[in-house]
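Every protein chain of the complex appears in place save one, which is left out.
Labels run A and B following the written order; every chain starts at residue 1.
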Amino acid sequence: MEKNNTEEATAETHASAPILIARDVDVFYGKKQAIKNVSLDIPENQITALIGPSGCGKSTFLRCFNRMNDSIDSCQVSGNIQFAGQDIYGPKVDVVALRSRIGMVFQKANPFPKSIFDNVAYGPRIHGLSESKDHLEDIVITSLRRAGLYDEVSDRLDEPGTSLSGGQQQRLCIARAIAIDPQIILMDEPCSALDPIATAIIEDLMDSMKEKYTIVIVTHSMQQAARVSQQTAFFHLGELVESGDTESIFTKPAQKQTQNYISGRIG
Amino acid sequence: MPDYLLTTSPQMAKRHARHLRFQWYGRVAIAVSISFMLLMFTAIFVRGAGAFEKTMIAVDIEFAEAVIDPRGTRVEMDLKQGNYKPLILSGLQEVVPSATERKERNRLYKLVSGGAAFDLGERVAAKPDMIGTTQRVWIAASSEVDLYIKGKVDPESDEAVRRLNDQDIAWVTTLQQEGRVKRKFNRVFFTSGDSRAPEMAGILSAALGSFFSLLVCFLIAFPLGILTAVYLEEYAKKNLLTNLIEVNINNLAAVPSIVFGLLGLAVFLNFFNLPRSTPLVGGMVLALMTLPTIIIASRSILRSIPQSTRDAAMGLGASKTQTTFHHVVPLAMPGMLTGTILGMARALGETAPLLMIGMVAFIVDIPKGITDVATSLPVQIFLWADSPEKGFVELTSAAIMVLLVFLILMNLFAVYLRRRLESRR
C-alpha cells in the first residue's frame, strides 16, 4: 500500500529491482512452525529457484506468494509479503485479483477434465479478459504458442486435456497459467513427474519465458536449479539458510549447510 | 535350478494352496448369493406369472334398450349405471339353460366378475349405438373361475370346501366346450387401481402414487442434499458444530424409517395441515428419510475429488464458489446422482413411514397429481398380501415383479447417467 519499505528491500543487490519482497515470514500449521522468520527478495524477470531437502518448507513458502495456503484451515501466515509495493496479506487485498497476477503451476500436472481449448480459456473467461470469441481464441492460441504446445495440439483443441502426455499436460498447465497474463508464475516442482526429455523442453520454455514473466520455481534437483535459475535460495528446516546469485551459491556457498547440501551430504 | 523357484518347494506350495482356497471361498460365496436370488425370483415369478393373464368368458348380450336406457335419454351417466346384470345373466343362460332357479342363477352369475356389469356400462356409454344389437362380448370371469382355469383349484377335492362347487365347474366346462373361455393379457392389472375383486384389481394407482412420491422426494432431497454436502465439504470450517452436525447426519441415516413417518405426521399433517394420504406428504417424508443418505454419499464423492483440481482452479484466480461449481461439483455429479438414485430406490420400497401419514389405504381412483390421495407399490403389495381372497396371491407376486422392474429401471438410469456424465470429461 505504501512504498516506504524501499530501504529494507536493498538488503541484497540484484540485477533488477525486486517484484516480491518477503519480510520476517512465519508460517504455522496449527502449532507446528513450517517457516521460520524468512526474508527474501524475488527480482523481476528472473528465475528464482527455491531449493532444499524434503520438508524444508520451500513449497509452503512458495504458496505464500499467491496465498494458496489460505484454503488450509490450520495454516497461519504472519510477516509481510509485498507484491509491487502492496502487502498481499493486507485486509483489502482481493485474493482472486492477486492470483490473476501471480499464476501457479503445480507438481502434478492437473489439467481440468475439459478440452484443451477450455483448459486454456477458463482463466480468461472467469476474469473477463476476452472481448469476443475471436479474441478468446487468440488468447488461447498465443498462450499455447508461448508454452510451446500449439504445434503439437493445433489440430485437436477439442480433445480432453487429460489425453495428452505428462510433459504436454504440464505445458498445458503453463499455457493455462499464462493465458491470464500474470506478472509472476510460481512453479512447484513442475518437472518432478516428467522424464528427462520433457523436463528439458520445460526448462527451455522457462528460459524463454523469463523475458516476460518473473518465475519462482521450487525444485528438488540442484542441477535443474543450476541450469535454469539466476537466483537461488536454500532452505533447511523451515529457515532460509542462504540466498543469492545461483552461480555464487553453487560455487562458493557462504554457509556450511549449503555446502553440505549441494555436495550431497544432506537431503 | 534352485528349489525356491519351483512350485514344489513347500513354501510356494503353501502359498498357492492359500491362493486357490481363497478363490474358491469367493466363488462359493457368489454361488450361494446367486442361488438365493434365483430362488427368490423364481418363487415370485412362478407365483405371479399367472396374474398377467386373466380368464375371459364370451357372452352373447342383447343390448336391450328397455333394460339399459328405458327412457331413451342416452345420458352417459345413465348408460353407465344401467342394470346390465340381467343382460349378462340371460346371455349365460343361453349357454346353460338348466339354471333356472333363483339360487342357481345367482351362482351362475358369480362365474363372471362382479365388475363385468360396470365394464359393460362403460362400453355402452362409449358407443351408445350398440343399444338394440346383440353382440358377443368377452367379459372378465370371476377370480374363482380364473383360478380354476389356471389349474389352481383341485376339482377332486371335497366339494364343501371349494368356492366353486361341482355344478359351477360343470358350467365352466360347458362354456369351455363351446369355446367361450379364453385367457388373455390382463390389461386391467396395468390400467386400474385397487379393487376388492382380484380380477379387477390393478397396479396403476399404486405405481403412479410411487412415481409422484418419488418425484416430490427427488425435488426436495436432491437439491437440499447436494447443497448441504457441498457446503459442509467445501465451505464449512471444521469445528465442534460441524462435527456435531456430521455425527447427527450419520445417526439420522440409521434411524428406523417409521420415525420419519411419525415426524411427518406430527409436523406436516398436524402442524402444517398438509393433506393426508397424498404423495406430497409421502414424498416429503421419504425426502427426510433419504436426505442423510444423499448427504453422506455426496460428501464422500466430494472428498474423493482430488485437491489438485481445486488447486488448479484457485491458482488461476477462480473464487471458492467458481472452483466449487465449475470444477468440483460437475466432477462429483455422477456420483452424487448415483447416491441419490440409490437412496430413492430405498425410499421406493418403504411402507413404514407411509403408514403414519395415511398412504396405507384402499384407493381405487388413479392419482393425477401430488395432492391426490394415493398409495404406493410396496403398500399395495402389503395390502394384497393381507387380503383373504385367494386371487390376490398371484397379484401380490405380480406387484412385486412390477416393483422390481421399477427398481431395476432406476438403477439402470443411474448407470446411464453416470456413463453419460463421465463421458463428457
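Quick note on the criterion: a contact is a pair of C-beta atoms (placed from the backbone, for glycine too) under 8 Å apart; a residue touches a chain by one contact, two chains touch by 3 or more.
Everything that follows uses one rule, which is that contacts and distances are computed from a predicted model.
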Protein name (UniProt record) of the chain left out of view, among "Heme exporter protein C", "Response regulator", "Phosphate ABC transporter substrate-binding protein" or "succinate dehydrogenase": "Phosphate ABC transporter substrate-binding protein"
Which displayed chains the unshown chain touches: B
Touching the absent chain when the full complex is considered, from B:A361, B:L404 or B:L417: B:A361
Absent-chain contact - pick from B:S213, B:S277 or B:T338: B:S277
From B:T133, B:T191, B:N251 or B:S304, residue that would touch the chain that is not displayed: B:N251
Candidates B:M12, B:V67, B:L262 or B:L407 - the one touching the absent chain: B:L262
Missing-chain contacts mapped onto chain B: 77, 81, 106, 114-115, 118, 153-154, 157-158, 160-163, 194-197, 241, 244-245, 248-249, 251-252, 255, 259, 262-263, 265-267, 269-270, 273-277, 280, 358, 360-365, 371, 373, 383, 385-390
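Please note the rule applied: only the chains that are shown with their structure count from here on.
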Whole-Å gap between the CA centroids of chain A and chain B: 60
For the chain A and chain B complex, residues of the former touching the latter: 66, 68, 71, 73, 96-100, 103-106, 108, 110-114, 122-123, 126-127, 160, 162, 173, 176-177, 180
Residue ranges of chain B touching chain A (in the complex, touch as defined): 237-238, 306, 308-320, 322, 326-327, 331, 425
